[in-house]
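Apart from one protein chain that is not included, each protein chain of the complex appears where it belongs.
The chains carry the letters A, B and C, assigned in the order they are written, with residues numbered from 1 in each.
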């Protein structure tokens, strides 16, 4: 009786453990093909950008096409800073993963391979702009020159932790650095960012909000709510999707379904959307600059899909060898963001392999020094960290009676 | 300091009370322009159908274009039944509204102007197919020949009520008539329909599910969840959006934002989608037939936006004169579904004004007779309806102890 | 003044005094809300301050959280408490926690108004009383006014509160007190002293209960509509009960409750919400702990049955004066 015609489909990644990495299904348009649209681009007009891929750096490390021209005067400083930020980020990831493995904290999440996205983006934002990041945008903090002492303090939950040990090591909050308090619940902050941007517009403070979400979390309800609210009220918000192809063990196909791209999905809401090579530092910087300018002119929200690859494990609790080929990341056809920027800078005569090795070592050393200093204040497990009675602080602005009684019961 | 460039937008209806109805902003393509796509249409290919409007009946009542040819052999029976169903629906609405005004029940919701959607759709479905309707698709019941005794029984919450008085008069449930139990919470059933359709595919029962939602409720989380799940697993489900331009007092613009159409929004999920003149009985029937056939072939979900107008108040609690021009509905450029089908049938020599008036009177009389018979069993307020202890039944399959104790406490 | 007018007046005062106050929700703008609580406010303050939203409770609350964190004071409406569930994630995991998890960097001064309770033949999706789902969540305050005077003062206090406040409005009281007899004549607020609402700005502090009737025999704890139903039961029975209107469920005014129960030695708790794990359970837990040695009888609960709120059997479900009277007699028997 069963009708074999009607069957469900189940999206699969191109390769599984034991197989070779396979990215043949991914179409990569040439760099430099797409032009820079006017700032008042509408959804309809954004079609080629939503279905295509904005790229600046070509396979040989040359910066090509109209977006290369869009970077402003001082691209040299931009690139030097960017390279430093990305190297610093990678050094932090490395140090933290090691410390986590040594049992000095509970948990960590790396952003290896995705450094260009946040590092290039953040430098195009303005003071007072507010990012609503996920746990994989530590890059936004690094590029905002967030003191490493605070980052490591939270990592170890010691007395340097700006959040008093309340949050997981990766769930930062740094209002003064334009970084909203991260939630462990996926998606929730996407729509909060839209609300913040509405407040930007209503208060006339000339600032903007930026929303961040992973490809997997685009499935969340708040992704939908955010796009809808942004489409209706047109606040100054940049709606970022970081498509790194994986949601823990789940392939991005389970989040896209038959949609062409995440940018296309956003475009369906009437929000002009672009898709960008997220491993191309210059492409990210150029598009972020364009988006920030668009906000300034009051042309409303924009969606950006940053196309990248999660090279590392999902988190310190995850082992990707159980669900994808070994060294998958190394085969990613859009390369490594640090390598690509380095190659370009060398080609431009601004950098060399030697200086790169030197810088890398120096940055790792700096980071390690900070880490050691901070670790001397104690780690999560040794010695015991923050004050237990602190649990009751900040539940409310003023502590109500029942919490006061509970604090007493605790012995404080 | 405020930057007047960055301002929020607030969508408005074209006219408000005291103004003339204004539908000049609505583009209505000619009837018959769009062809019938292949059953395996994909999202990309559905672009013209999602942004256009499928119409069969032109302004003079002629059935034109390729979709007119798609109705099957016996269009005469189809139209006669359809006209009768629609007239019956309108008679029911009329009788029920009057009774509600007389205080014989708590609440009612009419579907005036939207009769073609459900009436034409349902006759294209097959036995065992399951509709997941909203409160405004009583038409699906009428066209499934649901006994009026049961409908009125629920209306009066008397002993003929198949739901034992538990539900509001409009929130029907009729499994044997392919009608899923309606929830008062908007949107929830859209994704349940997708789950049911997944079960259709997994069990190989050759049946399908149809999901229904209003334009306003497309904002709900479950709309998003449903489209995503349908896009990922490709079950046999028809995803209907009834765009009647209003959500209580809120104009449809607040639900669309800058999106072009609801069909376009669905297309963004990778689901092929069509937009149809919902006041055109023949267009609805043709597209429903096409969609049902597509399902049979296992080509996956399809989205349909039925473009119509909510002529009546939102509900018996609502007074539209507070938020839209008087007689807005009469000015709706796509006319009245009954009038349009009647005109066509007269043009075809199948009908006449006299027979129409006669049929109308006869149907109203039939409905009134049933109503009277059912009313004799009691109304919500007089005499008291169903058994109070029934509250405790069906909370669980077996009544647990605590409910047994509560029933005793009640005195049963 | 009706409770609807009192609530409107409160929002009017707040909008007038503080430019960071904004009011929004489904049908809240042009039309003024399906219960008319915001009627006229958009006209008065413009669309930037009072506006309509899409039908997404999670997006309404989510956006409001973003605004509140930025520094505004949103006062949003969920059309019926029964429709807050899509927003439950944003309310409990986000609004309730911003201050704590960011160590005070971000805060969430947000009010979420929602009509609650039954008595209007609304069936299972227009009658629910979800207060216990909020009182279980640290970081939220939960308020249930029972009359126009309180409604105005409490709403102004809620809007000025630095933390998120759930503001549950008993819809059966919108137009008048309701003593539980639906066959009786409906009473308007005009004929009730508590409908006499002061003009202009005033606050009724959150966290303070009110003894609405003094008595020595037994303490009745109630809130919202049940305050009147309890009063009716007391009246009918002739029992010398003390009735306490809790007004705020969290923070709870335990002092007023304990003082009363220590005096009476007996306690009956009344609410419309389903019994199991309802707020009555928490009240019992606190009262038995604080007043154990004063209690002469088990504390009784009169609540909604543990079933979905039915449509036609509304008055069999609703905890009416008779059921309350029976409970009063029961605790007095011993």
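Please note the rule applied: a residue touches a chain if its C-beta (ideal position, glycine included) is under 8 Å from a C-beta of that chain, and two chains touch if they have at least 3 such contacts.
What you see is a predicted model; the values in this text were computed from it and never measured.
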| item | value |
| --- | --- |
| Touched by the hidden chain, restricted to displayed chains | A, B, C |
| Of A:62, A:106 or A:368, the one touching the omitted chain in the full complex | A:106 |
| Which of B:44, B:175 or B:372 contacts the chain that the document leaves out | B:175 |
| Contacting the left-out chain in the complete assembly, out of A:55, A:136, A:166 or A:258 | A:166 |
| Subunit B residues touching the omitted chain (full complex) | 130, 132, 162-164, 166-167, 171, 173-175, 180-181, 183, 185, 188-200, 202-203, 209, 221-222, 224-226, 228-229, 232, 393-397, 400-402 |
| Where the unshown chain meets subunit A, residue by residue | 8, 10, 16, 106-107, 157, 161, 164-169, 171, 183-187, 216-217, 219-221, 247-250, 254-255, 257, 317-318, 322-323, 380, 385-386, 388, 390-392, 395, 402-403, 406, 410 |
| Sites on subunit C contacted by the missing partner chain, in the whole complex | 82, 85-86, 88-89, 92-93, 96-97, 100-101, 124-125, 132-133, 135-139, 250, 273-274, 276-282, 284-285, 288-289, 292, 295, 297-301, 305-308 |
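Note that in this section only the chains that are shown with their structure count from here on.
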| item | value |
| --- | --- |
| Rounded Å distance, subunit A centre to subunit C centre (Cα mean) | 41 |
| Gap in Å, rounded to a whole number, between the CA centres of subunit B and subunit A | 43 |
| Residues within subunit C bordering two or more other chains | 48, 53-54, 56, 58-59, 86 |
| In subunit A, residues with contacts to at least two other chains | 198, 200, 202-203, 221, 224-225, 228, 232 |
